[in-house]
Each structure stands twice: as structure tokens, then as C-alpha cells.
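Structure, as C-alpha cells:
Every protein chain of the complex appears in place save one, which is left out.
Coming up: chain A.
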């Protein structure tokens, strides 16, 4: 792959120190994202998807949450490589990355915008902060962005408050704000979960159009595999804070290796598919009381003796496909040194 690397996450461990014990929200996660591609991130609720993205934005809630030593998040979008884990969350350097180089769209379009400021002023705030332009110029940019995300009558909408917009329009405004400074990397944390299906489709189209235009790398978090099929180039499957499988979107859908990925796939309805829907049995274990060996073993239909003894390493099936499961060792996957 000749594509330019934008972000590299290595050995990322984000732990919460709570009264109940240490919650390993993100536990030794490795991945990379390249310019212009969309990495889909899937997994059941609580498996650490949002915490991974918050770690990248350096917005892990303090003081309970903490990145463990050895974690590394490298941003390649600037001339010099920046290790985000070495920056203090409130430092100038970190803040000049946030919203400027990398932006984030959140799940709740209803509450993600400040209710007492117009959408225009919220976009202008970001633009002025990072681009050092005058109020008038920033307003022009804001109107242009609002137009780009397909909100009708942008000159009028720019002065409206979030509550005057529908959910879909608000999410468009959110996208306009996130993209207003041309970030090279965009995290979308379940941006369409709260929207109905037609609006969702529109927003996904919009994001793809804008991605084509700006060549943005997108990390798209969702638990909806249909959405993944729609938008992602590569897919990362997470379970209990760990990445269990990474592959191209085709590989994930047609050649899934990890029993958890297979479970997720067979629990969604597919058009023209006559197989019965089989939800994954059992529930996600409590992150403070994880089982020995493979964390998925208690729910896994293929669990073997070794699974209950030793955590499987990550095996590379091919250049683009890696799986964290003992079954892949038998299939001849080569062990990844990490």
C-alpha cells in the first residue's frame, strides 16, 4: 500500500481505576489509518470503541481514566510526527491538533451542540480558533460549510439555534463544524445511530462525498454492520477492549475468521439470506472480572482447552487480515510478533 499513513496506534491501553477495580477499557490495541480511507470499528456496547477514540483525541476523563505507559499514538499529518500520548491534554500543542488536524463527530446530534449558541457561531468559533481569520471571513467559511453539508438556505440557517433544526440537520451542522478546518483525520462515533434510516443514508453519502473532496481519513465507529458495509474500506472488530480481527471490508463479510466476527455477522439480517439469525450467546463480561485466556472463550462455540489457558496472540492471515484467535494458528496464520 502506497497510501500515506495518518495515524498509528500501538499498544494503546486506557485503564480506569475505579472502586470495583481496574477497568481495562482499551487493552493493547494496535491499528493504523491511511489518508482517504475509512476504518470501520465495530463491537458490542462497552468494548472500548469510544474510549479508543477519546484516547486519540486526548480526552480521556481524568482522573479515573489513564493511558498506561507504553501506549503510543502517533499522528503523521504534520511535517513532524507527533506522539499524542506525550502531550498534556490541555497543552497548546494538543489543542492545536484537536478540531484542526483531527476532529470528532459524536453520537447525539440532539445534545452535541451547545443549545444557547447559533450553529453559525459554533462553527465560527472553531474556524477563528484555528485559522486566525477575521469574524467576517470565518462567517463566510461557516456559511460555505453549511452549504456543503446540504443544509438549505445556509445564509439563514447560520443564525439559527440547534433546537430550530431537525436531528438530521443538526448532525449535518455537526459535520460542517468538524470539517470546517479541513481536518486530515475524522472520528465519527456512531454519528447516525440516533437518526432514522433515510436520514442515515443521506448522512453517510454526505460523509463519503466530503471524504472524496478533502481526502480525509475517517474512523467510523458503529455497531451496525450494514453501515460498515456501506462506508468502510477496512474493518476493525473489538471485543472487551481488544482488537480481535482486522481486515478489508470484503474479507470481513465473506471470509470472517474470528468466532466473534462470525457471531456478529450471523446476528444481522441480510437481504436474500435464508439462514436463521443467531445472536451471540451470553453477554459481554464485566471488564473488571475478565476470564483467563481468551476473553471470548465463555461465549465461543469453538473454544478449546488452550483458549481457557492462554490469551491468543494476533495471527496474520495475509497482509491485510489479522485475527486474535487460536483457530487461526491451525489454519496456518503466521504469528504477529506483537
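By definition in this document, a contact is a pair of C-beta atoms (placed from the backbone, for glycine too) under 8 Å apart; a residue touches a chain by one contact, two chains touch by 3 or more; residues count from 1.
We adopt the following convention: contacts and distances are computed from a predicted model.
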Exercise for the section: Pick, from "Peptide/nickel transport system permease protein", "Cytochrome c oxidase subunit 1", "Glutathione-dependent formaldehyde dehydrogenase" or "Isoquinoline 1-oxidoreductase beta subunit", the protein name that UniProt gives for the chain of this complex that is not shown. Expected result: "Peptide/nickel transport system permease protein"
Practice task
Could you tell which one of A:16, A:31 or A:106 touches the chain left off the display?
Solution key: A:106
Problem - Among A:126, A:158, A:228 or A:300, the residue in touch with the chain that has been omitted - result: A:126
Fill in the blank from the handout: Missing-chain contact, candidates A:97, A:210 or A:325, resolves to A:97
Problem - Missing-chain contacts mapped onto chain A - result: 57, 59, 90, 95-100, 103-104, 106-108, 111-116, 125-126, 129-130, 161, 163-164, 174, 177
